[in-house]
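To keep things clear, I will list the structure first and then write my remarks on it.
Only one protein chain is missing; all other protein chains are in place.
So that you can tell them apart, the chains are marked A, B and C in the order they are listed, and the count of residues begins at 1 in each.
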Amino acid sequence: MDFAPLELSADTHAFWDEVRAFYSEHLTEEMLEKEHREGNGFIPSLQLAMGARGWVFPGFPVEEGGAGLDPLRASLVEYEMHRRVGPLLPLFGPIHLVAATVRVFGSDELKAHVLPGVARGEVLMAFGYTEPDAGSDAAAVKTRAVRDGSEWVITGQKMFTTGAQLCQYSMVTARTDPDAPKHRGLTMFLVPLDAEGVEVRGIETLGGERTNFVFYDGVRISDMYRLGDVGAGWQVASSSFAVEHHMPNGTGGLEPIVPRLNEFGWYGVLGALVDAAVEWAHAPRSDGSRPIDEPRVRDRLAEAALDRELMSVTPGPYVRVSTSAALIRDAADLLDMVGPTGVLPRGEEGAPVGGTLEWIHRFAQGTSIYGGTTDIQRNLIAEQLLGLPRHRGVLDRRS
Amino acid sequence: MDFAPLELSADTHAFWDEVRAFYSEHLTEEMLEKEHREGNGFIPSLQLAMGARGWVFPGFPVEEGGAGLDPLRASLVEYEMHRRVGPLLPLFGPIHLVAATVRVFGSDELKAHVLPGVARGEVLMAFGYTEPDAGSDAAAVKTRAVRDGSEWVITGQKMFTTGAQLCQYSMVTARTDPDAPKHRGLTMFLVPLDAEGVEVRGIETLGGERTNFVFYDGVRISDMYRLGDVGAGWQVASSSFAVEHHMPNGTGGLEPIVPRLNEFGWYGVLGALVDAAVEWAHAPRSDGSRPIDEPRVRDRLAEAALDRELMSVTPGPYVRVSTSAALIRDAADLLDMVGPTGVLPRGEEGAPVGGTLEWIHRFAQGTSIYGGTTDIQRNLIAEQLLGLPRHRGVLDRRS
Amino acid sequence: MADAELRNNDFSLSDDQETLRATFASFFERESPIDRVRSAEPLGFDEKLWQQLVSTGVPTMGLPPDRGGDGAGLVELALVAEQAGYRLAPVPLVPVVTAARLLARCGNATTEWLAAIAAGTRRVALAVHPARAGEAQLVPGGAVADGIVGFVENHLVLATRSEPASGPRNIGSEPLTWWDPGDPHESLLEVASGAPARASFDDACREWRLLSAATLVGMAQAALDLAVQYAKDRVAFGVPIGTFQAIAHPLVDVAGAVQGARHLAWKAAWLADHEPEQAPAEMEMAYLHSCRAAQQATAVGIHTQGGFGFTLESDMQLYFRRAKSAALLAGDPRARLAAIADHLYGPAQPELTGQR
Partner (left out) sequence: MADAELRNNDFSLSDDQETLRATFASFFERESPIDRVRSAEPLGFDEKLWQQLVSTGVPTMGLPPDRGGDGAGLVELALVAEQAGYRLAPVPLVPVVTAARLLARCGNATTEWLAAIAAGTRRVALAVHPARAGEAQLVPGGAVADGIVGFVENHLVLATRSEPASGPRNIGSEPLTWWDPGDPHESLLEVASGAPARASFDDACREWRLLSAATLVGMAQAALDLAVQYAKDRVAFGVPIGTFQAIAHPLVDVAGAVQGARHLAWKAAWLADHEPEQAPAEMEMAYLHSCRAAQQATAVGIHTQGGFGFTLESDMQLYFRRAKSAALLAGDPRARLAAIADHLYGPAQPELTGQR
């Protein structure tokens, strides 16, 4: 058991300063503001600047395009991005998960073709599992892939391919054997989004993030882009689900060493929420009074601070469900607390704390959905951690 | 729409005074205290006194043992018992539901044999559906009834036959055709509890109510005691469920005309909870301060008062689920509010408001279970009122 | 609310009330379809729809006959407001109705305004917090109002401004405006003052909250209906998702909360119409619970619809955003608890607790 302040060497302190300076330059308020307005999920210039330092995969060896940082320094790179609530896709992981999947399941040829560019920040990749009729039931894929010599022809439609408008690739499940059982007829591909027949159409979300429909109309790709065996798409997807659900991003599976880092980066959003509320509470009103001196405000800040601390110590599998519930509850309550001006969004004059509370209140609703709903998560925890018998609704999920 | 104070005639006022005087005599503090201590569920002397006035079924015609009261007066009889949180079984209805079932499904002979005594308050009746392995899944009955000439021989075990230690009869589901589908092989009986082979064994509950195991060991009863057709036991039970879930007791299905009367009588308990908390809050402490003057107390009393008012206007099918949730939530919070002395039960010196809050906190936990769990209730509401497809778990319930 | 008082508990509607409700259910279904609601964003106002509403007489039906109205009560207004909420009608119905009713109680200085409101040539809005020069507040409906009724340092005023109002963007897409009675562009006409003015203002704010509650009930019902429909239609794992308890049970709880909210609002409106001295606690309860029910209904609605529910293509977000803004404009909803306690238990006597 150890909760002591980290002992940082002078070198590490200097590195930390460098990280801060880096973000001051490459993740400015203006860029955050623009990102918030447009909701792209990536800031390409930031990605390139990180790539130039090996910080896309900070803990990876230099030979693999990383920076070879020790776990602490690698965490500091992420920590400072979380503190700034940077662009959501690097924060919340898809690109790392796709890269991890390519690393495990891609051919050497594909890895050589793709990964160096990812590490340089030049190549961006997206998740493309979900279809209009395959959300929680992720294996209900209708997109088809038909073999044609050394190529595959892909036809179908995906949605929630977040970041596709900026990405070079999307990881796509497709049905290659329509006669096999639901989970056995799938194959995974990494589809180049500049291929002919790909069309990306944006969808806006309540949280302000842009996501996309991606239409695949007879898209021809080389077999090189296959990830894993033909028919093994569900196993490949499941292993990336496992990564998605249990691993902090980028640090390669290490436990987060700073409490602010926690799964899915939502913990950082919870922290930003509490910080914003505390800031609001300390600002004097026109009559000189401060909300922080009122019991109703103090109790609610204490509740939210308790939630934040609790989420920082709650172990992996539970924290996603708990953090989502805490975000939804606390964002609603803290926005109530500020009263009428709480209706003003970021960028509008008079918005309390720059509209942060209002934004997080909207954003929070998505946290019970993204990456598999919290209902599905609870099913999995009940079965895998509590040992309860499998819920009937997911009987067919892995049959 | 009409929420005006009831216009009471001088006669009705006089009647109301009579009702109050009646309870002052027949439901004294000492009797309530004893009932609370022993948890019998019935106070036989009260039942007899009510029977003598026709008040067991106050709205029924005098010929049927009732008092022929108009709905308002019949309600006043109940209202005053609710205000006093009288013995739980007359309040919460089993005897009325059994009587209603006998009235609908019993032979003329049985009705003549049983109902006059019930109306006189001499005969008490209990529910006996539940078995150790048949709770929410109420049709999973193992108790057997085998025909032998004009008699039936009943063997099996029931539990949660509340009041059996004082009752002359229990309404029992038994399997008469073990080869028929689960819901089709049941028959309903009204079993005399003084028959040979009946053994009643008490079980105490967290709420303080006593309930019972009842063992039936080759109990012989006449076919007269059958309720409904052979094999129709599930239909008979369902119709009494319907009564249990939708009808205020005793007023014969009339909408409650006073808000304090609501399904299952739990509304009265919620009212008693709020009243007790308000009383506590107004009592000065030794330093002269009063809890009612503190924001943390005021907010919580307001929350509870809102719940109470809300439950008084929430329509029938929803109110049971909502009231149970409100009772569990508010009892926990209001007991917290009183602090350390909240641990003291009724009868212990220093217990706040005579221990009412502490008792209701325990009692509340049973309200999500008694009469079918709130989970089953939500399943039924989802299907019957929202029109959602039937939950798989209850697929076989009425198949 | 007296403890042992026996009251009727009858929520049935009269024939006239049923007709009113059905008429406006049809009216808003026809005239406020969801694409019209969307195209009225971000301001949240459709002038043509307002004029159609004026032609029904609704904005002034709650005025006394001698002030140009039909003498309709809050019960009737609540029935209409619920239907407007169900269809998210982009019109400032509640602000205009409550401000006009307040003006009608303030003598004859405002007669011409009432006539103009009835004719559809002017609109008024209510500043729902006591005002002070130098302190701007957000006024619901203010961005499309020709005058704002507010309570400024002991005076009830009707304010008009020489410059067009600007409406800040807001989550509810409501036609809000900033209003500061000390702004040099404002002309203030005093219409009442002193304690009676304050009492009238407080009544009007409560009416505004009550009719907001009714609007929120409509929103909550619509969100529930959308979610239930989705849960029936959407198939996952081979069955409609409504078969899963994790989907169905929260919807049952929402349904109970919405039904309760509707009845609370009706009862509060009835009490305000018939026994105003008994009404305030019930009105505050109705408002607070409606805020909660609508937020619960729309948040559960989004979750029920899953990924789709979180996109702007789903209509659920329209309800979600408006439910939150309606809950915020009166100030922290939880502060209503203090008001409820004041009405039920009398004001706190903090001097008694000074020594603790």
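The definition used in the following text is that contacts are C-beta pairs under 8 Å (C-beta built on N, C-alpha and C of every residue); 3 or more make two chains touch, one makes a residue touch a chain.
Everything numeric in this text was worked out from a predicted model, so none of it was measured.
Q: So there's a chain missing from this view; which of the remaining chains does it actually touch?
A: A, B, C
Q: Touch as defined at the start, partner being the missing chain; which of B:19, B:328 or B:381 qualifies?
A: Only one of B:19, B:328 or B:381 touches the chain omitted from view, namely B:328.
Q: Specify the residue from the set C:230, C:244 or C:287 that touches the hidden chain.
A: C:244
Q: What residue numbers in chain C mark contact with the hidden partner chain?
A: Given the touch definition above, chain C has residues 244-246, 249 touching the missing chain.
Q: To test your reading of the contact rule: which positions on chain B touch the chain that is missing from view?
A: The list for chain B reads 130, 132-133, 135-137, 140, 159-160, 203-207, 211, 286, 296, 328, 332-333, 335-345, 347-350, 358, 361-362, 365-366, 368-370, 373, 375, 378, 393-397.
Q: In the full complex, which residues of chain A touch the absent chain?
A: Residues 1-6, 8, 79, 83, 255-259, 275, 278, 281, 284, 287-290, 292-295, 298-299, 301-303, 305-306, 309-315, 318-319, 321-322, 325, 375, 378-379, 381-382, 385-393 of chain A touch the chain absent from view.
Basically, only the chains that are shown with their structure count from here on.
Q: Please indicate the chain closest to the centre of the assembly, with centres calculated from CA atoms only.
A: C
Q: Nearest whole angstrom, what separates the Cα centre of chain A from the Cα centre of chain C?
A: So the centre of chain A lies 38 Å away from the centre of chain C.
Q: Mind checking the centre-to-centre distance between chain A and chain B? Centres are C-alpha means, answer in whole Å.
A: Distance between chain centres, rounded to whole Å: 52 Å.
Q: Specify, in ascending order, the residues of chain A that touch 2 or more different other chains.
A: Expected reply: 296, 393.
Q: Got the chain C residues that touch at least 2 other chains?
A: If we look for residues of chain C contacting two or more partner chains, we find 239, 243-244, 334.
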